[in-house]
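Missing here: one protein chain of the complex. Every other protein chain is in place.
We call the chains A, B and C, going by the order they appear; numbering starts again at 1 in every chain.
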Amino acid sequence: MAEKPWTLDDAQDAVDQWITQWEEGYWDPLCNLARLTEEVGELAREINQTHGEKPAAGPDKPARIADELGDILFVTITLANSLDIDLEKALRATLHKYGIRDRDRFTPRS
Amino acid sequence: MAEKPWTLDDAQDAVDQWITQWEEGYWDPLCNLARLTEEVGELAREINQTHGEKPAAGPDKPARIADELGDILFVTITLANSLDIDLEKALRATLHKYGIRDRDRFTPRS
Amino acid sequence: MAEKPWTLDDAQDAVDQWITQWEEGYWDPLCNLARLTEEVGELAREINQTHGEKPAAGPDKPARIADELGDILFVTITLANSLDIDLEKALRATLHKYGIRDRDRFTPRS
Partner (left out) sequence: MAEKPWTLDDAQDAVDQWITQWEEGYWDPLCNLARLTEEVGELAREINQTHGEKPAAGPDKPARIADELGDILFVTITLANSLDIDLEKALRATLHKYGIRDRDRFTPRS
């Protein structure tokens, strides 16, 4: 990839530029949530076909887990943008929380 | 935030460092998917309480949508890492796909 | 419908007869959960197109919410069967729990 690597902020900007070019703009949070549910469902189908017991039916294309993760990231960013949420800050907060909460839950590598 | 902004690649590295410090390491894709389903469910509760008709019950804390989005991003990155998927590439592919597929689906701003 | 109405138990039996005719039999709970996630995602798409802001794209058929609810009920029953869970008992327990927990959360009709 010759392009300059995206920061999380750049990714939020890129999605914002894409969405604000349309009259429709950002959706209501409940509609974006439904969209996220839909995309997680598509990921579930791909993972079940690749790593689970669900046999691929005739018309299904080969597993496209990367595509589905791209779609999920897109909707997650869309929801964050529509509510003025900084995703890097949110991710750092999650890592900080796990650092505290999971300290005794897993086994450190020796 | 005085820290250097994270690229998507930095974010994938940060999660990798957190996970690989434990003996347990990465989970199976089906378990990570279940974890993602759980986190999206927690987001759904917060959004319903803030933007929907679900009244907040007694013991619930005030809406923490940003926290839930941080958790969802964390699990999305975890799944991507465990399957060697480059999330920036996946997000760029999604934006490219939408640029083509949705060209006639929305109304351009005049 | 001329057929005798199904009890919840009959419904669990009908699904059991369908599944046990195949060598594959019941799946692992994590795979059935992924299947449920997939079906809820399809319901989300239909509801968003009918009641939300998501415009129907070209190749999508008209909303089929009833079909998706049938699929969700099927997977819910499958999961219950695979774990020897009595769904009527579970539903009665839910109603009993709500009767206690939500007593002061909503407004009784006068």
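Observations
Everything that follows uses one rule, which is that contacts are C-beta pairs under 8 Å (C-beta built on N, C-alpha and C of every residue); 3 or more make two chains touch, one makes a residue touch a chain.
Source: prediction; values computed, not measured.
Seen across the whole complex, the unshown chain contacts chain C at 1, 5-9, 11, 14-15, 18, 20-24, 28-30, 33, 36-37, 40, 43-44, 47-48, 50-52, 65-67, 69-74, 76-77, 79-80, 83, 85-95, 97-99, 106-109.
Touch with the hidden chain on the side of chain B covers residues 24, 27-28, 30-31, 34-35, 37-42, 44-45, 47-48, 52-54. By the touch criterion stated above, the residues of chain A touching the omitted chain are 30-31, 33-34, 37, 55, 57, 101-102, 105-106.
Everything below uses one rule, namely that only the chains that are shown with their structure count from here on.
The mean-CA centres of chain A and chain B are about 4 angstrom from one another, to the nearest whole unit. Multi-chain contact residues of chain C, defined as those touching 2 or more other chains: 30-31, 34, 37.
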